[in-house]
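Before I ask anything, here is the structure I am working with.
Note that one protein chain is taken out, while the other chains of the complex remain in position.
Our next item is chain A:
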Amino acid sequence: MSAIAKSIPKQVKFSTLSQLKQHAKDITQPTPQPEYKFGKLSNDQKAFLDRVIRVDQAGELGANYIYAGQHFVLSRTEPQLKDLIQHMWDQEVHHHNTFNKLQAQRRVRPSILTPIWKVGAFGLGAVTALISKEAAMACTVAVETVIGGHYNDQLRVLNTKFNDIETTEVLSGKDETGSVISNEVTELKDIIKTFRDEELEHLDTAIEHDAESAVPYWLITDVIKLTCKAAIFTAERV
């Protein structure tokens, strides 16, 4: 790789065309870097990635089913919200599919509780939507707050704990440990960042749609936040 190409920060996008290409490519396949040789991940790093993929897959499955539950109810009671919910739901489906691919490709065991996540999430979406449209939005606020924070926690670890993997430039044999990171790690970070931003958009959307006027807002959001945290703890492990 030429020095100029190297000096360009990794995530710069030059045009809409390159963005489109980026989209056409399967984002779960790391862009090859044949010019570098990457050493083993440590057991801790592997265990971390294993947990990340399992819990994110389960989380996106849950999100998917929450929106399915909301859509099921709100498309009948509040038809003006149908398209809005559908848009967020579509994004969740994309998130979930992405983690499904990563889980199969990286040989990660999915959470054994998937049947429970599905029922629970659909129920949560449907029940809050039955209470009121505001309650449904409050549920979205709670869920997206927890997921957004959770993604940020993961990004922090990916940024700080993956800089010590032995890396060498194949031709020159130059040691690049810490200065060149595998796309496997970098692009996983990109995926999580993109998804986090979309979750925060969902959060904003929910607030714009009067989540805070749900009665009692604090009770709904706090209970759901706690539930989500317990689910994350469990899905990382089981």
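Basically, a residue touches a chain if its C-beta (ideal position, glycine included) is under 8 Å from a C-beta of that chain, and two chains touch if they have at least 3 such contacts; residues count from 1.
The criterion applied here is as follows: contacts and distances are computed from a predicted model.
*Asks:* Can you pick, from "Ubiquitin-related modifier 1 homolog", "Dynactin subunit 6", "SUMO-activating enzyme subunit" or "Ubiquinone biosynthesis protein", the UniProt name of the chain not shown?
*Replies:* From the listed options "Ubiquitin-related modifier 1 homolog", "Dynactin subunit 6", "SUMO-activating enzyme subunit" or "Ubiquinone biosynthesis protein", the omitted chain resolves to "Ubiquinone biosynthesis protein".
*Asks:* Of the residues A:119, A:170 or A:238, I need the one that contacts the missing chain.
*Replies:* Touches the omitted chain: A:238.
*Asks:* Given the contact definition stated above, which residue among A:70, A:182 or A:221 touches the chain not shown here?
*Replies:* A:182
*Asks:* In the full complex, which of A:57, A:128, A:145 or A:205 touches the chain missing from this view?
*Replies:* Residue touching the absent chain, from the options given: A:57.
*Asks:* When the complex is taken as a whole, what residues of chain A touch the one chain not shown?
*Replies:* 29-30, 32-33, 38-41, 43, 46-47, 49-50, 53, 57, 61, 100-101, 103-110, 112, 114-115, 165, 182-184, 234, 237-238
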